[in-house]
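With one protein chain withheld, the remaining protein chains of the complex are depicted in position.
Per-chain numbering from 1; labels A and B assigned in written order.
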Amino acid sequence: MLAFIIRRLGQALLVLMAVGFVSFSMFKFMGDPVENMLGQEATVADRAELEERLGLNDPIIVQYLRYFQRAMSGDFGVSYRAGLPVGEVILDRLPATLELALLSAVFAISLGFVLGVYTAIRRDGYLANFIMTTSLIGVSLPTFLIGVFLIWAFSVNLGWLPSFGRGDTRSLFGVDLAILTVDGLKSMILPAVTLGLYQMTLIMRLVRSEMLEVLRTDYIRFARARGLSQRAINFGHAMKNTLVPVITVTGLQFGSIVAFAIITESVFQWPGVGLLFINAVSFVDIPVMSAYLLLVGVIFVTINLVVDLLYFAIDPRLSVSGK
Amino acid sequence: MDIQTKKGASARPEFSEAAPASTWQRWTQSDIWYSYKRSPVIIVSSLTFLALVLGAVFSPLFSPYTPFDPASLNLMNGFTKPLSTNAFTGDYFLLGTDDQGRDVLSTILFGLRISLFVGVIAVLFAMTLGVVLGLISGYIGGWLDGVIMRIADIQMTFPSIMVAMLLYGIGKGLIPPDLRDEMAIWVLIISIGLSEWVQFARTVRGATMVEREKEYVQAGHLIGLSRWSIMLRHILPNVTGPILVIATISLALAIIAEATLSFLGVGAPKTQPSLGTLINVGRQYILSGEWWILLFPSLTLLALALSVNLFGDWLRDILNPKLR
Partner (left out) sequence: MSDTPLLQVSDLIVEFPVRQGVLRPVDRVGFEVRAGEILGLVGESGAGKSMCGAAIIGLIERPGRITGGEVRLNGERIDNLPEDDMRRIRGKRIAMVFQDPLTSLNPLVTVGRQLVETIRTHLPVSASEAQRRAIALLEEVGIPAAATRVDAYPHQFSGGMRQRVVLALALAAEPDLIIADEPTTALDVSVQAQIMALLKRLCRERGAAVILITHDMGVIAETTDRVAVLYAGRLAEIGPTRAVLSSPSHPYTVGLMASTPSTTGNLNKLSQIPGSMPNLRAIPKGCAFNQRCGKAVARCFEDIPILEPVRDSQVACWLYDPATLTNTLEKTGATE
């Protein structure tokens, strides 16, 4: 098992190094930040001064090493657009994204799992079929469209929930969180549902197909032949076996949620790192883009690791063969 | 009593099935066509897709107005409701007009054109890239295979839409600012294409590795066929089915990715609005009540994405019954 963890860690490091390489290459070889920041009418002196300040005149190898050294200590350079250190800007906005991602993950996983199990057990039921058909529309619906229509329905027409922004926040251990206030929570509902809906349908469909697969196995047939109740078979046996593959995908879905937060945050003007990123893309703010890439890389790699380790907790076959 | 059969042919025992040459024909005749005829949802979605494609291709013919010709625009026509005639100009608009007085139906048809163009070209690009890399990976193997598959693994770690956004940002950074709008569509196509190649490569690689070991490929070697001719002429035809399925599903993904990027303002430029751009424009008017500017482009996008998705799902079920 230790060997497995070490191998996994090695792979994670490899991915991070690759992402870091892309991140640095972007940082270094792309665009003309000076022109981006000053516009085409800048004087030569202005340019020279700014180039010096951003360290763009140093040899590449120096810049490369400096990039990694700085990245390690959370310094990702200065945002071309905001003129502030990227690390600071990202750290400032990260809690907003994480709390949103967490809430929508909870929504997606809990509802997705319940509906998936339900539609598998009641395979030919009317409600189950209806849910399955609707979910196909859900998969085809682009996230931003869901957001726009939720705003249209619940903010514009019904006036129940705010259409943009984060609402009130309350500080916990020095971090401002919207989830702690009623107003903030209300502001979170629409973005969280928007963000989670797609993942929810995916999890539901996955749980359903896995569950159906498991229900076809010999050991379920044997359990039925022993006269176990449908309830014991569904929840005592089938659901447990469904968990193993579902956990991987569900874990990876959390990564996707962070990525899809870009879209949701943009629709709801939620002040998280996703909104920061999309603004960076449209203004070609390279330091922010490369730092965001690294950040997401770290998040994804961490999630992958956690998912792998979770396997051991669930599947007894692995913990024995790995020992 | 006896087994009741509808078709006489299928009542024959299995060993007397038709010869391999006509197996394909038989199979298309029976299974795919049979399933197609029997699923109204698929008939409707394929016809919807066809109609949308025709509408996009012939948009200059079908459009009642030319929405992107500044000369023909009349600001007086702005915010005309659907199914009504403008009070000032007397022009009739089936789906209303937007803030600029552009006919919504016409902008949708032109937007559809952009969306489909980007989607189709991006998928073709992804397919070509993926198939070539997959063939190389699977057939030649070695360190080349290692490198290609590691890149694929790392890319698969990230959602493709994020990869596309990032690539778009990079692409935009590489292009001089004054050319950005002009090149935006191509940057978009390459970004989306690059974000979708992995599935193709993996599938082709897997199939190639299986085929490589088969006797006819070994025989091809013996009679001196070149690597590429074996790959293209003998291995590739065996993976057409899966490639077709992935292409269909990728098309839906590409269309959604394009719409999303354009909606977020990092895709098609304002001068060449796609469906996503139109939806972004429409969103600004939901508070003031001009719902049609948002609704019609959204429905069009939904119809497009849904019809391709449904068709892809069906195709996958038919070509690979194991996944059902």
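Worth a mention:
The definition used in the following text is that a residue touches a chain if its C-beta (ideal position, glycine included) is under 8 Å from a C-beta of that chain, and two chains touch if they have at least 3 such contacts.
Keep in mind it's a predicted model, so treat the numbers as computed, not measured.
From the options A:L127, A:A153 or A:A232, the residue with contact to the unseen chain in the full assembly is A:A232.
Of the options A:S23, A:N241, A:S266 or A:N304, the residue whose C-beta touches the omitted chain is A:N241. Within the complete assembly, residues 217-230, 232, 236-237, 240-241, 244, 314-317, 320 of chain A touch the chain that is not shown.
Keep this in mind: only the chains that are shown with their structure count from here on.
Work out the mean CA point of chain A and of chain B, and you get 25 Å between them. Residues of chain A that touch chain B in their complex: 14-15, 18-19, 26, 30-31, 35-36, 40, 136-137, 139-145, 148-149, 151-152, 156, 255-256, 259-260, 262-263, 266, 277-278, 280-282, 284, 286, 289, 293, 296-297, 300-301, 304. Only residues 150, 153-154, 157-159, 161-162, 165-166, 168-170, 172-174, 177, 252, 256, 259-260, 263-266, 276, 279, 283, 286-287, 291, 294, 298, 301-302, 305-306, 309-310, 313 of chain B touch chain A when the two sit together in their complex.
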